[in-house]
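Note that this complex is displayed minus one protein chain, with the remaining chains in position.
And then subunit A:
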Amino acid sequence: MCDQTFLVNVFGSCDKCFKQRALRPVFKKSQQLNYCSICAEIMATDGLHENETLASLKSEAESLKGKLEEERAKLHDVELHQVAERVEALGQFVMKTRRTLKGHGNKVLCMDWCKDKRRIVSSSQDGKVIVWDSFTTNKEHAVTMPCTWVMACAYAPSGCAIACGGLDNKCSVYPLTFDKNENMAAKKKSVAMHTNYLSACSFTNSDMQILTASGDGTCALWDVESGQLLQSFHGHGADVLCLDLAPSETGNTFVSGGCDKKAMVWDMRSGQCVQAFETHESDINSVRYYPSGDAFASGSDDATCRLYDLRADREVAIYSKESIIFGASSVDFSLSGRLLFAGYNDYTINVWDVLKGSRVSILFGHENRVSTLRVSPDGTAFCSGSWDHTLRVRKTSFHFAV
C-alpha cells in the first residue's frame, strides 16, 4: 500500500469542528464541504452498522469482485480475433526512418506532436526540452529545466506553448516565442504541484487546462492561468505512470495506468473512477485510446500490450509473443485503429494488427530502449524517442497486399 499523500490546497476552518486545519473536500448528500482530515475519517465511519466490521466489509468487497467477474464473463461470448477472421489479413509493411532527430545529450524520455503535424517537443534525462521541426530537423526552441529526468512533456493545442515536468514534482508551462531577445525560461509558469515526480501531462481540448499524473498515486486537473487545482483523482494504489484523454467526441473521460497494474477510467467532472481493469501482471507504462474512444490499449512491463473495450467492460485482446520478453514502454494507434505501434525495452518497435492480434512488422534502428512513441495527428508518420538520445520519424513506404 503506497503512501498516498493528499494534495493540500486549502487551509482554513473545518466545517465540522471549526478548528484551523488543512482541509479536504468531502461530499455529504452531494454538497461539498471542507473537513479536516480527522473529521473526514470520522464521517467515513459515520452510521456504521453494528455488523459492518472490517471483516464483513472485506468479504462484501470480495463477493462484489466475484459478481463483477461473473457479469463480465456472461457477455464474453466470443474473442475479438475470432470475429476478425473474416477481415482481410494485412500484408507486408516497409516502414522507413525518414528523419533522425539528434541533439539531446541524454536519454529521450517523452515526446509529443504539435497539431500542425510537423513540430515535435521532446524531453530528456539531462533536463533539456527541445522543440523540433520534423520536416527540416531544425531545433526551433530549447529550454533547460532546473531538474533532471523530465519524464513528461506536451504540446498545447494552439501550438503556442509546451508543458513539461519530472523530478521537480511540478508541471511547468512555457509559452513559445520566436523573439530571439526573449528568454523562454523567464516566462515559465508553474502550474501543477504534486508530492512526487510528474510522470505524464496532457493539455485538455484547450490551452487553459492541464491533466497530470504523478508518482504520488494521483492524477489532477489544473487551470493553467491561475495554477488552481480543479479536480483530483484518487484511487491508484501506487505511482501513476501514464494517462490519455478520450477523443473529444466521446466526452470528458480519461484513462490512467499505474504501478498497481490497474488501468482506470475517470470522469473528469466528478473525479470518480468509472471503470477499472486489472489484468496486467506488472506496471502499466502506457495507455492510449482507440480512435473511436470505445476502447483503449495499454503497454506493460509484463511484455504484453492489451486492448480493453469500455462498453464490454473487459479485456478483448492480448498482443504478446513468447519471444518478446521485455516490457512495452509506449503504445499508439494508427489513424484507423487497425495498427498498434508499441515500443519495447529490447530496442525494437512491434507493429500489431489490432483486430487479428498478430504482429505485422518489427522495426529496428534504435540503439537503446524505446521510451516514447506517438503517431502524428494526421496519421502520416510516427515518431519514436529512445534512450539512445535520438528520435526517429518513420513512415510506411510500401504495404504489399497479401
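Quick note on the criterion: contacts are C-beta pairs under 8 Å (C-beta built on N, C-alpha and C of every residue); 3 or more make two chains touch, one makes a residue touch a chain; residues count from 1.
Rule of thumb we're sticking to: contacts and distances are computed from a predicted model.
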Name of the absent chain as recorded in UniProt (options "Auxin-responsive protein", "Superoxide dismutase", "60S ribosomal protein L14-2" or "Guanine nucleotide-binding protein subunit gamma"): "Guanine nucleotide-binding protein subunit gamma"
Sole contact to the chain not displayed, among A:15, A:126 or A:309: A:309
Residues in subunit A touching the chain absent from view: 41-42, 44-45, 48, 52-54, 57-58, 60-61, 64-65, 67-68, 71-72, 75-80, 83-84, 87, 90, 93-95, 98-99, 118, 134-135, 235, 272-276, 290-292, 294-295, 309, 311-314, 316, 334-339, 354-355, 375, 378-382, 393, 395-399
